[in-house]
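Every protein chain of the complex appears in place save one, which is left out.
Moving on to subunit A:
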Amino acid sequence: MIGGVFIYNHKGEVLISRVYRDDIGRNAVDAFRVNVIHARQQSRFPVVNIARTSFFYTKRSNIWLCAVAKQNINAAMVFEFLNKMIDVMQSYFGKISEENVKNNFVLIYELLDEILDFGYPQNSDTGVLKSFITQQGVRPVTREEQTNVTSAVTGQIGWRREGIKYRRNELFLDVIESVNLLMSQQGQVLSTHVAGRVVMKSYLSGMPECKFGINDKITVENRTKNTTDSTNATTNPNNGATNPATTTKTAIAIDDCQFHQCVKLSKFESEHSISFIPPDGEFELMRYRTTKDISLPFRVIPLVREIGRTKMEVKVVVKSNFKPTLIGQKIEIRIPIPPNTCDVQLLCMKGKAKHKASDNAIVWKMKRMGGMKESQLSAEIELTPNDKKKWNRPPISMNFEVPFAPSGFKVRYLKVFEHKLNYSDSETIKWVRYIGKSGLYETRS
């Protein structure tokens, strides 16, 4: 189990140090500083083992978060915990920076006491935590509140307290996907996958039970089987999707998925339906990964020509590959250039391109770009002769944001039932939004 958690600033000074177990000594703090933060060579491993102690760390802006363990523990769990901790801190005081950590250090210690007990992760749900850890200093807590908190935390539904009431029952659903791609020079896809998240923001009264439907292949196939069995007994004319020909086309194959603790897994296992009582406020309902039938929003076509030892020509064409009615945004293409560059001449049809000497790259930015369009950049690069080592061209990477899910993920329905308060599903207002972002979107040049 986690023996301790340390937070360092960029200089390696300790901002927060919380030790949970006796097997972690004070020297562990220094060991990490010396061996990782101040290391001569930047460490590329997320887990470092120093003197039989494992250090799991991540870095947010200039802040290092490090969990320490002497035992052989589940590394994925530790990183999940660290990320969760970052989420919690962000929801309390916004951006994680040295300043913020210093200003909130009492709060952070309080949180650390709550979310880890003797190194075992506890409830780290922001909503629940906020009900009893506040930033407003010490507040006298009434008996009632205390019992509420206790029952909420220890009860069966630890993530939601009772007696929530909203005038308007509303919920927001965001499907956020990031597309990862590695493409060869010739346009051959070497590897691709989509990592998606469904984030829900719920403002619902009482203890509502929700049912969530997606166009997952298995679910859809089950359904079609059922519907054909009942010989088109359906009365809903909207539900034209029951036609087997169309369902197979729109259904997607999810490689693996993961749910928030509120989802009843037993039901998912037996009926493949996602039903849950949502926590109040924002939470991540599910995570999934797909690798098949991904529609790539952009295609980058590079053309690099080396002219002698001192000159190089680069031409890059970008094609958008989605419906013309949609618009891609925040497009940024980063073209690496050799380190011995001394001057770059740039010419582009659209957007702005710049030579960033500090990163050894050309950065080409476009605010937006419609579907089925094409744009081009050409660059002339002057080099100083260098006979030492050949430059191995790194891939061209790209960032963007598009308003659809590249995996083809669709929300088919989200039904809300509240038995006690008795507001109907149609009374709740539902918003659904799809965002496709770039992950590592690279093309070899």
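Keep in mind that, in the parts below, contacts are C-beta pairs under 8 Å (C-beta built on N, C-alpha and C of every residue); 3 or more make two chains touch, one makes a residue touch a chain; residues count from 1.
Throughout what follows, contacts and distances are computed from a predicted model.
Colleague: One chain of this complex is missing from the view, so tell me which of "Anaphase-promoting complex subunit 5", "Carboxypeptidase A1", "Thioredoxin, mitochondrial" or "AP-2 complex subunit alpha" is its UniProt name.
Modeller: Record says "AP-2 complex subunit alpha".
Colleague: In the whole complex, not just what's shown, which of A:A51, A:L303, A:C342 or A:V432 touches the removed chain?
Modeller: Candidates A:A51, A:L303, A:C342 or A:V432; residue touching the omitted chain: A:C342.
Colleague: Which of A:D255, A:D359 or A:E374 sits in contact with the chain that's absent?
Modeller: Missing-chain contact among the listed residues: A:D359.
Colleague: Of A:N27, A:Q329, A:N386 or A:S424, which residue touches the hidden chain?
Modeller: That would be A:N386, which touches the missing chain.
Colleague: Touching the left-out chain: which of A:N27, A:N49, A:N62 or A:N321?
Modeller: A:N62
Colleague: In the whole complex, what residues of subunit A lie against the chain that is missing from view?
Modeller: So the residues of subunit A touching the missing chain come out as 10, 42, 62, 339-343, 357-360, 382, 384, 386, 388.
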